[in-house]
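Apart from one protein chain that is not included, each protein chain of the complex appears where it belongs.
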Amino acid sequence: MISHSVVRALRSSVRCWRHRAVLRAALEASDVGSWRWYSTPVRGGFPGMEEVLARVVAPLPSYETRDKSPPPPESNSLEFMHFYRSLDREDKLSLLSKLSQDFGVDHKTVSELAVKLLDTQLRDQATVLQVEDRLRYNLTPRYKQLLSHISRVEGGVKFLVDLRADLLEIISSKASESAHIRDLNGTLKGLLSEWFSVGLLRLERITWQSPCEILQKISQYEAVHPVRNWTDLKRRVGPYRRCYAFTHAAMPGEPLVVLHVALTEDISNNIQSIVREFATLDSEEDVNKINSAIFYSISSTQAGLQGVELGNYLIKRVVRELQSEFPHMAQFSSLSPIPGFSSWLQGLLSQYRKEGRGSDLLSEQEWKEVEQATDSTPGSPAVDSLRKLIATSEWTRSERLSAVLEPVLMRLCAWYLYGEKRRGFALNPVANFHLQNGATMWRLNWHADTSPRGVANSCGIMVNYRYFLNETSKNSALYLQNKVITASEQVLGLVSQYQKNSKL
Amino acid sequence: MISHSVVRALRSSVRCWRHRAVLRAALEASDVGSWRWYSTPVRGGFPGMEEVLARVVAPLPSYETRDKSPPPPESNSLEFMHFYRSLDREDKLSLLSKLSQDFGVDHKTVSELAVKLLDTQLRDQATVLQVEDRLRYNLTPRYKQLLSHISRVEGGVKFLVDLRADLLEIISSKASESAHIRDLNGTLKGLLSEWFSVGLLRLERITWQSPCEILQKISQYEAVHPVRNWTDLKRRVGPYRRCYAFTHAAMPGEPLVVLHVALTEDISNNIQSIVREFATLDSEEDVNKINSAIFYSISSTQAGLQGVELGNYLIKRVVRELQSEFPHMAQFSSLSPIPGFSSWLQGLLSQYRKEGRGSDLLSEQEWKEVEQATDSTPGSPAVDSLRKLIATSEWTRSERLSAVLEPVLMRLCAWYLYGEKRRGFALNPVANFHLQNGATMWRLNWHADTSPRGVANSCGIMVNYRYFLNETSKNSALYLQNKVITASEQVLGLVSQYQKNSKL
Amino acid sequence: MISHSVVRALRSSVRCWRHRAVLRAALEASDVGSWRWYSTPVRGGFPGMEEVLARVVAPLPSYETRDKSPPPPESNSLEFMHFYRSLDREDKLSLLSKLSQDFGVDHKTVSELAVKLLDTQLRDQATVLQVEDRLRYNLTPRYKQLLSHISRVEGGVKFLVDLRADLLEIISSKASESAHIRDLNGTLKGLLSEWFSVGLLRLERITWQSPCEILQKISQYEAVHPVRNWTDLKRRVGPYRRCYAFTHAAMPGEPLVVLHVALTEDISNNIQSIVREFATLDSEEDVNKINSAIFYSISSTQAGLQGVELGNYLIKRVVRELQSEFPHMAQFSSLSPIPGFSSWLQGLLSQYRKEGRGSDLLSEQEWKEVEQATDSTPGSPAVDSLRKLIATSEWTRSERLSAVLEPVLMRLCAWYLYGEKRRGFALNPVANFHLQNGATMWRLNWHADTSPRGVANSCGIMVNYRYFLNETSKNSALYLQNKVITASEQVLGLVSQYQKNSKL
Partner (left out) sequence: MISHSVVRALRSSVRCWRHRAVLRAALEASDVGSWRWYSTPVRGGFPGMEEVLARVVAPLPSYETRDKSPPPPESNSLEFMHFYRSLDREDKLSLLSKLSQDFGVDHKTVSELAVKLLDTQLRDQATVLQVEDRLRYNLTPRYKQLLSHISRVEGGVKFLVDLRADLLEIISSKASESAHIRDLNGTLKGLLSEWFSVGLLRLERITWQSPCEILQKISQYEAVHPVRNWTDLKRRVGPYRRCYAFTHAAMPGEPLVVLHVALTEDISNNIQSIVREFATLDSEEDVNKINSAIFYSISSTQAGLQGVELGNYLIKRVVRELQSEFPHMAQFSSLSPIPGFSSWLQGLLSQYRKEGRGSDLLSEQEWKEVEQATDSTPGSPAVDSLRKLIATSEWTRSERLSAVLEPVLMRLCAWYLYGEKRRGFALNPVANFHLQNGATMWRLNWHADTSPRGVANSCGIMVNYRYFLNETSKNSALYLQNKVITASEQVLGLVSQYQKNSKL
């Protein structure tokens, strides 16, 4: 039956495979030797590497005995961990390449099962399901068992998280183009996703009473608005602030993703008022002044958990936590940086300059004002002045120039966030994160991050992604499935100003 | 009700579907694309069942968008859990059948990928790996996602453990012969194995200071030597005793597998001295009297975790724990019941009686002594007397008879444990468990469990499976791979006596 | 100056002490020998008792070196504890008598300081204060130091609590009339009061998750409404119930005073509905049904802490706790037993019978009804019938009799609670406790405790002492200082009915 459909499928779509005989012949021809390219010599490698791997990576038990096999001794896992840690970067690459190539899927068995699955004689449902199950089993790379066993020894999960960080670095640095390495990465990601499933995570509120070890890590991991000292840190876990982290039983004392929240009256439009103002350090919270929760920083701490969704779940859990603490709280919003806006803008200006356009970006009136405000030397086009001003953050020193540039930069920034895409999704990663979570692109804020870093990165602009709790599911689906961004009137207004100017 | 219809359906499938040809014809007539036979009418089912499933089981995203799909709203999981819990036994079966059939693997896609995999044109490694990865992905049943998502909501993991218990009961009670149900069971077991991986389990020592909730459960779950009252329970967690359990972050307050240990001078040969003697209730442990750790009870508490190896790991962890508490402790052994020995013996006697043999089991002298001791009425053969004696436990009242039977029962029991096999492994499940763990079948103990239950189950005999820590790995592998049982001289001696008598 | 006033005081009130010379002479006459009566032979005592005491009870350092003295070695305390525990009841009495007599205050020094204090030459304030301080210091019994030191070793505080329980038993059983024993008791009570000061107590909520050890104790200590089994216990810490205890750092795992609370819609008028109804065992609390907190049992667990106020503070703390959990909760009340009412009533009837009155207690009509309902044999006066009925609880079997007796017993009971006094305070100890705390005697409830015990003790009547939080301070002061009982109209109405009948 199945094979019937398959055969029809073959006929219609694969065209050349007309006869089962042919199929079988082809398969028989592919003897083991033909898969020899899998052992393409990777590199000489560390002496003894092969021996270690041969010893510690147990063969995949046969399908029949899969539940009857004793687990390999723990010493295997410990030996591998010890060995791996002793290697330098290059040898690590070499080891991972070997592991992924020589201890992966047994392709021959898989092919045989594929043939079996396509057998037109296969007529009963139970057999189909069983062959599929065998296929599924045999698509398991041999090294997957090693990874599973490592997870069971003390410190094993953390080891694997770090090993995946190595893999990701190898892949992104193009140190290896190996498809096997990507497979290994995929397998490991799959395992980590199960182990770091939300049901297994613990939400912890971090306070000044939390262990020093954790607070030190919170401080180190804070990437968005660096913590300057311990007083600063104390502030971020003190009154009118909340700091939450997900931790995992297998990685004690290690926050996995950290969310900083400010409790405010209104939705904040300025980050310095949150991270610099220490007036409230010893004050008691006045619950009547708390109407809004501002997520002003979210940091993942484990490179090796990339792609394992945690931040999204953390925000949801924290919202629930805050609602139970402050039943009347109604406003949830991020106050987010806009990394990449300035460099995008620089690129835009360069391009316009090259293409001799540029006039589109600003209105004539605006160009004039820029010229006047900058005393552009005759001959030097205003666009160059503008580029330089932005590159140096000089414009912030002149109130007049600031006033001129505010509408320009705001509409450009709105476009950058709303209109610039990568594979259809928002180019800006922070925007993409919050939009996936179902947030609304709610408000761009001028003079929101006046730190040198803030001015350099995004001309001091920050953005609120607001979480309307009733709409996040709908927004998330709209965005992920239809690539539709939900945005407020302010943002849409700025976008349309941009479009008008740019004649888009 | 439901089962009625199911049984009817089964009957018709068994009786009437005799002609595969007919079936095949019918199937071929159907449009391949529709795969209609998967929706073989299971039963009308609970009104709304289909709607609920259609709503809560999201389709599998395409391979390309698999990382781009928003998780379904939590309400899906909650709705399913709520709905499932509201069903009676029969409707549950109906629901699980539907779920496993209609929301499983998309066989058509799988077949197409199998064809693709076999394409001889496929010659580059990266493409092969990618097709394999697609295949692996598409072999994921659609319902697997639902299960994953359920695990993330509060109480979800416990729900799934209980749901698997239902599945196992369905399978073992033959309520359904469905291969899909078995597939669902396999998928769920795979997930549970990841979530209950040892790295995620927490070892807890249970004491009288532990929460009442846990102690009550420990008491209820104790299956081997039932706890009679709270004093009894207090004793089992008091001095000269240890009680350990694995717990899991996602099922707080729920011991998963419980191990009771007695700390003794010598390896115990009697269970009453452990569970009945209360002299030590308030005494302080004298470390000099502690040389041995006797595992006298191990209980799994979650039917739904069958096949997820926990007990084995628990024993290993506890050994390590005890070694760190008592560095000089050298003897580790179980004191185990032998469930099934008496009924096996009854069967044996029946068969011998039927076959008119029987004389082989006991020597002539022994038969004579039995006759004398029982005053067997002439004509009634001694074998009948023996059967009756054992069935009624009467023999224990006569010292003389006891003395006569001791060597007989001991060698029969040794054979039962050592020689009786199922698929090559020890028939007795307790033996099988400890032998898999690498223990040695060390000593049979006469008069070891003199409780009515102990006499009825195993003629009062118990057995020590001893853990020689240096040899457990080797023993475990020998047993699992070569089906070799490691046993002591005492056991082997008894076995050979049996063989001599039985002319084996 | 001081002596001036003293001298005036002497003149006016002591009369005979006219001259300091006389005073001094008197004192000089009282040489050490004259205090010989302090060593009145107590009893032969345990051999070695004197030696032990002499060894472990260090002498009081001189006032000057009081801060320069090393603490005695811990072994002293341990020896005393060990020794004391090894004694039987009689030897304990002997030891405590010796300890309190021979190691008490040095009366001679005290007298000398009293003389010094009265010295008319004492003219400056600092000297007066210093002499007073010396006097205060020398009024410290020598054994106080031993008690202090015992409190510092492990288990020492619990030892002292138990030792005080022994003292109280000695005193109440009149085993010793010794004033020294009473002094020792007073000293120990003073110390315990400091150590069990509320600031050092910890409020713990007891739930089914609390350690088994504590729950077992809670069960054992429950004196008011005995716990029948573990299901009953589980109920008392389950939904719609709260159980709180004070614990102390120096006595871990030992609840000191336990308060059971039922959360109800209305103020309960029946105890069985609280301790017998298990419907809610697994239900979830519906916060909308919780308007009242009913304190239905409060038990002190440590006899040795008699007179150290804990229960009062526990109620106050629990009220605060409940208010923070249920901000809208407005009704706080006890549902209290009335121990002693039945026996008081029996006494009353006997007396009336003897004095030939009795007619006052019931109205003529009531007497008639009693006679009719009981078919009193002619000649046997109704009062005898009534006594017998109450002694046997027989009256509860007759509805008619119950109806007749309800108004009678209610008004008698109201009087018992409100009108019967001991040294001006309520005779009934439960009433006295709640009135001291500032509660209002709020409502007598007929058919409130229908258990045999309840009927036997108080004819099934229970009473609510209600805590109107704004008024408890005022009520408490009124009661304690002016012996005024605050009561509701219901209670006052019943009282006045009683008074009318009794012609009081």
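By written order: A, B and C. Residues from 1 in each chain.
Heads up, the rule we're going with is that a residue touches a chain if its C-beta (ideal position, glycine included) is under 8 Å from a C-beta of that chain, and two chains touch if they have at least 3 such contacts.
Computed from a prediction, not measured in an experiment: that's the story for all the values here.
Asks: Among C:156, C:238, C:255 or C:311, exactly one should touch the missing chain; which is it?
Replies: Here the residue in touch with the unshown chain is C:156.
Asks: For the chain that's not shown, point to the residue among C:283, C:392 or C:473 touching it.
Replies: Per the contact definition at the top, the residue touching the missing chain is C:473.
Asks: Given the contact definition stated above, which residue among A:213, A:286 or A:360 touches the chain not shown here?
Replies: A:213
Asks: On chain C, what residues meet the omitted chain?
Replies: 1-6, 8-10, 13-14, 17, 23, 26-27, 29-30, 37-38, 67-71, 73, 105, 107, 110-111, 114-115, 117-118, 123-126, 128-130, 132-133, 135-136, 139, 148, 151-153, 156-157, 179-180, 182-183, 186, 191, 194-195, 197-200, 202, 249-250, 307, 309, 313, 425, 436, 438, 473, 476-477, 480-481
Asks: Which residues does chain A use to touch the chain missing from this display?
Replies: Spelled out for chain A, the touching residues are 208-213, 215-216, 230, 234, 253.
The definition used in the following text is that only the chains that are shown with their structure count from here on.
Asks: Mind listing the chains that sit against chain B and also against chain C?
Replies: The common neighbours do not exist; no chain touches both.
Asks: Could you grab the centroid distance between chain B and chain C? Build each centroid from C-alpha atoms only and quote it in angstrom.
Replies: 58
Asks: Distance-wise, how many Å sit between the C-alpha centres of chain A and chain C, to the nearest whole number?
Replies: 66
Asks: Per the centroid of Cα atoms for each chain, what is the distance between chain A and chain B, given in Å?
Replies: Taking the mean C-alpha position of each chain, the two centres sit 41 Å apart.
Asks: Can you tell me which residues of chain B touch two or more of the remaining chains?
Replies: In chain B, no residue touches at least two other chains, as defined above.
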